[in-house]
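Structure incoming, see below.
== subunit A ==
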Amino acid sequence: MDATHLPEVTAAGVIIKAVLILAVVSAIAGFGTYIERKILAFMQRRYGPQHVGPYGLLQLIADGIKLFTKEDIIPQHANKIIFAVAPVITAATAFIALAAVPVFPDFTIPFIDVYVPSIASDINIGILFVLGMMAAGLYGPLLAGMAQANKWGIIGSARTAIQFLSYEVVTGLSILAPIMMVGSLSFVDFNDYQADGTWLVVYQPVAFILFLIAGFAETNRTPFDLLEHEAEVISGYVTEYSGMRWGLFFIGEYANMITIGVIASVVFLGGYNDFWIIPGWLMIIGKIAFSFFFMLWVRAAWPHVRPDQLMWLCWKVLMPLAVINVVITGIVIMLAQ
Partner candidate 1 sequence: MGLEQFKNRNVGTQNYKTLDLDHTPVTGMGQFKQVVSRTFKPELFVGLWVTFREMINALFRGKMHTTQYPFEKLPISPRYRAIHEMLRLLESGHYRCIGCGLCEKICISNCITMDTRYDENQRKEVSEYTINFGRCIFCGYCAEVCPELAIVHGPRYETASEQRASFSLFEDMLTPIDKLNLQQEYQGFGAVSPNADENIKKTPLAY
Partner candidate 2 sequence: MSEVQTVENMVSITIDGVEYKAKEGEYILNAARANDIFIPAICYLTRCSPTLACRICLVEADGKQVYSCNAKVKEGMEITVSTPDILAERRAMMEVYDVNHPLQCGVCDQSGECELQNYTLELAVDSQSYTIQDTKREATNWSSVLHYDPGLCIVCERCTTVCKDMIGDAAIKTTKRGGASLDKAWKDEMPKDAYAMWNKLQKSVIAPSNGTEHTNCSDCGECVAVCPVGALVSRDFVYTSNAWDLKKIPATCAHCSSGCQIYYETKPASIEDRTEKIFRVTNEWNYVSLCGAGRFGYDFENRTATKDATAFAATIEAFKKAKVINFNSVITNEEALMLQTLKEKLGVKLINREARAFQRFLGFYSEASGQSLYTLDFKEVMASDFVISVGSSLRNDNPNARYAFNNVQKLNKGAGLYFHPVGDTLVPTFGKNIEMFTHKVGHEEAALLFIIKLFADQDKLPDSVKEQLESDFVELLGGDTAKFEKAFEKMMKKKETFSLMVGEDLYFHEKAENLAKLIAVLEASSEVKVAMIPPKTNSLGVALICDLDDEAEGYTIGYNESGDFKLSALGDGDLDMPAMNQQEGTLTNMHKRVTPTNAALEYNGYVLNDIIREVASAPKETIMWTEHLPVSKGFKAVEFDSLPNHYTNDGVEHRGYLLESISREAKEISVDKFDDSNALEGEIAYRCNPQRQFNDFSDKAHQIFEGFGLYASPAKAETLGSKVEVEFANGKLTLDVIVDERMEGDIVAIPDFKSAENIYELFAGSRYQTVTIKEV
């Protein structure tokens, strides 16, 4: 993508795109809960939701109504302001991160002939911005857990701190190697780098796996959902939450899952480039969908790890591997020049 396209970025365009992202992603996040339940049910030879609407599709609406109408309880001894703000932080950071992520190829709207770059804001440090935003998302669970005057919440926020901070390192290091290869921090450049059909995962399999593992930890998904591990800490940082505040955490988690899916697709799996006869937009939807499915699949198949195992894995296995991967990548790049 060269600089000639930049004038097309108008304020109106950005607002429209922001609203679209917000609407679509939160809808998908909601729909994701339905999909998750269905997939998990099938994998356990159950039906999952099936009574509300055809195939239980309207379960999503039922849940929405339930969440909106449920009593919003704020515990007596909670720090009320922080308690109220925390879920907004989680949801907001998740959505803000999506601003710098390109999902589709750029396109021209027919009839009015408006060229649309399909990214809300193609900032040249996109990756740093996304990683930064996701790291800022840490404040959501952290504050929520500490504000609610509940010991499970405190444990939940302690776990948040160690888990998110630790895995930020792995995410950053693992994605460093591809950045070195591409030489840019813009997602659009990553996509274009793979336009020849060779996905970065082929060059950087270790980085991909490390990123994926770290992604599970960052999004608080099984097997690393220790923040709200029911069997150990009731519901961790969301113990005292109910109604829509709890719903915001939920949406944030699913939005993060989508973000991780998008980053993995763009950085490692060829982005929105056309593949054979399949158009690019379809390819990327397929890739995001698969990564989403994969997260559910993993949840159905694998057990939780313990916090100590999680830390052990992070600092003793993943982090060294990531460093080694960076060093090797650097050496290879140096030799290739």
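By definition in this document, a residue touches a chain if its C-beta (ideal position, glycine included) is under 8 Å from a C-beta of that chain, and two chains touch if they have at least 3 such contacts; residues count from 1.
Behind the choice of candidates: all candidates are chains of the complex that A comes from, given by their letters.
In this text the structure is predicted, and so the values were computed from the model without any measurement.
The candidate from 1 or 2 that touches subunit A somewhere in this complex is 1. Listed in rising order, the residues of subunit A touching candidate 1 in the complex are 39, 42-47, 297-298, 300-302, 317.
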